[in-house]
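Missing here: one protein chain of the complex. Every other protein chain is in place.
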Amino acid sequence: MTRYVIGRLGGVVVILLAVCLFTYLIFFKLSPDPAVMICGKTCTPDRIDSIRTVLGLNQPLLTQFWEFLQGIVAGRDYGTAHCSAPCLGYSFQTNESVWTMITARLPVSITVAVGAAILWLLAGVAGGLISAVRQGTWWDRSAMALALTGVSVPNYVLALVLQYLLVVKLQVLPFPSAPAFSDNPGLWFESYLMPWTVLAIGYACLYARLTRANVIDTLAENFVRTARAKGLQRSLILRRHALRPALTPITTIFGMDFAGLLGGALITETVFGLNGIGKLAADSIAKNDQPVIMAVTLLAAFFVVIGNVVVDLVYTALDPRVRITSA
Amino acid sequence: MSETLFVVEDLTVTLPTSRGPVDVVKNASFTVDRDDTVGIVGESGSGKSMTSLAVLGLLPGGGRTTGSIRLNGQELLGRSEAELRSIRGNAISMVFQDPLSSLNPYYTVGLQIEEGYRAHRGGTRREARKVAIEALERVQIPDPARRIDHYPHQFSGGQRQRIMIAMALCCSPELLIADEPTTALDVTVQAQILALLAELQAETGTGLIFITHDLAVISSIAQRVLVMCKGDPVEYGTAEQIFSDPQHEYTRALLDAVPRIDDLIPAAEEVAG
Partner (left out) sequence: MTLLRVRDVTKQFITRGQGGFLAPKAPFTAVDRVSFDVELGETLAVVGESGSGKSTTARIAARLLDPTSGTLEFEDQDITRATGKQLARFRNDVQVVFQDPFSSLNPRYTVERIVTAPLAYQGISPKGGGRAFSKELMERVGLNPDHSTRYPSQFSGGQAQRIGIARALAVGPKLVICDEAVSALDVSIQAQILELLVRLQRESGFSYIFIAHDLAVVRQIAQRVAVMNKGRIVELGSRDQVFDRPQDEYTKTLLAAVPRINPEWDRRRRLREQERMQSR
C-alpha cells in the first residue's frame, strides 16, 4: 500500500513537471514579449533591457524554466527584490505576488465547489435512484426528460435567468458578493445559494441519468437474482446489493468533476462576480497577464492530478476486487 | 417407499415479448420425491431454466405462470410476494450457473451466507456467522473460519460454486433447484461438484431438481428425467427408461447427437482410418 502511494506520487510529480514545462513554453515563448507588456506604451529600449535582465529573459530557455521551478520550491530573486517560496512571480498588471492573489481567491472557489457538489450529489443520486426503482412510471419519464433538458441548458443562460428572476424581479436573494462566513452566515448562505444551484444543476442532471442507468444495470445482475432467491427483503436487496455496485463507479466521476471545479468555475464565478480562481483566470486571460495565467493553469492541473490519485485510492477501498494486497 | 415432496402440474409460463406473449413453457408436469433427483434436460430455448424460475416466482418482468406447483401438498402459485419470500432460500433454494456473477463481488462470502440465514431464522450476526462457517465446512472449503471473510474473487470457480451450495443449504431446504450448476466449470471440477451434491443429498434427504443441457451429467445423477424442447415437455420417465428406451423422436435424436468418449460415430471413424 505504501509502495503504491509512493509510486503514484512519483507519477504525480512527473506529470506536474510536464504540465509546467508545457504551459511555460506556451505562455512565455509563444505570447508577446513580457518585457514589452510590462513596460507599457511609453517605453525606451533601455528600460526593456533592464526589465529583461531582472526577469532573466535574456538567459537560455532552460535556465529560465529552471529558475521558475526553483522559485516555486525555494524562492528566487528578481534583481534586488526577493520573492519567497512558493514564488509564482508577480502580476504584470498589478505587481501583486501571484501566490498571494491565488491564496486570497481559493477559498471562494472551494466554497462554490463544495456547496455545489453537495447539492448535485444529493439531487442527482436521489433522483436517479427513484427513477431506477420506478422505472417506466410517470415519475421516471418526467424526471429523465427534465434531466435531459438540464444537461442541455448552458449554465450562463441559467445563471442570467435565475439572477434576473430571483434578484432583480422577485428580490428574494441578494446580489452575490462573497462575504465571509464569520461576518454574516445568513448573507453568506444567501449569496452563495444561486451560484451553487446554477453550477449544480447541470451536474445533477448528468448524475441522475448515470445513477439511474447504473442502478438498472445492477438490478439485472445475477447476484441480485441470487439475493432474491435467498428470500431477502426488497429494501435490503436495493440497499445492499444494488446501491453499492451502482454508486462505486460514480465516485470516480465525482472525484474528477470536483477536482476540476477546485481549479475554478470560470463561467459561474464570472457571471455572479465572485472573486474566485475562475474569475481570476478569466481576467488574467483578458489582460494577457502571463504569470497569473500560468499559475492558474498549474493550479487546475495540480487539482486534477491529485484528484485522480485520490479517486484511485478511494476506489481501491470501495471495490474489494482492486484492493491492493501488500505482497 | 419415498414420499412425494414436490409436484408440478400443467405448468405454463408466458413471457411478454415485442411480438406479444409467448409460452416459453407449455404444460410441464413432474414430481420430485424426498431423496430424489429429477433432471430437466433440453437445449437452449427449451424453457428448462424458466421452469425453475417460475417455481420461486423469480420470472423476469411481466411473466405469467398457470397450472399448479405444490410443496408438501401446499399450492405455491398465487401466493403473495411476502409468502413467496419466506419460501425462497428457506424451503426451496436455488443454485445458478455462473457462480462468479451470482455472488456479489462487493461483499464477503460470509456476509452473503449470513444474510440469507438471518432473513429466515433471525438471530444475531454471531449466530449466523457460526452457521455460515459450518455451511462452508460442509461443502469442504478448507479453513472456513478464515475463508469466511474473503471475497468471491479470492476463490476458484469450483470453490465459488461450493459457496453457492453452502448458501443454498444453510436453511436446510426441502428442495434444491440447481440450474446448470456445473456448466461453467472445468470437467474435473464438475465431477467434484456432482459428487458433493450427491453426498449432501444422501446426508440431508433434500429433493433435487437438476437442470442441464448435458445428457451425460443427467444420466449420472438423476432418477427421473424430463426432456424439454422449445417449451414442450416431450418426454418424462425414469432415467433408465429415457436413456435405454426413449419414446420420443426428439429424445432419440438428442441421444444420437451426444458425442461419446468411449466409442465413435461412424462418420469420424472413416476419416480416422
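A and B label the chains in the order they appear, each numbered from 1.
To be clear about the criterion, a contact is a pair of C-beta atoms (placed from the backbone, for glycine too) under 8 Å apart; a residue touches a chain by one contact, two chains touch by 3 or more.
All of these numbers come straight from a predicted model, not from anything done at the bench.
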Residue, one of B:Ser18, B:Ser44, B:Ser80 or B:Thr124, that touches the chain absent here: B:Ser44
Which of A:Arg8, A:Arg47 or A:Lys287 contacts the chain that the document leaves out: A:Arg8
Selected residue (touches chain absent from view) among B:Arg79, B:Lys130, B:His150 or B:His213: B:His213
Chain B residues that touch the omitted chain in the full complex: 43-44, 157, 186-188, 190-191, 194, 213-217, 219-220, 239-240, 243-246, 252-262, 264-265, 267-268, 271-272
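Note that in this section only the chains that are shown with their structure count from here on.
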Footprint of chain A on chain B - complex, ascending: 56, 58, 85-90, 93-94, 96, 98, 101-107, 115-116, 119-120, 151, 153, 164, 167
For the chain A and chain B complex, residues of the former touching the latter: 221-223, 225-233, 236, 240-241, 244-245, 248, 318-321
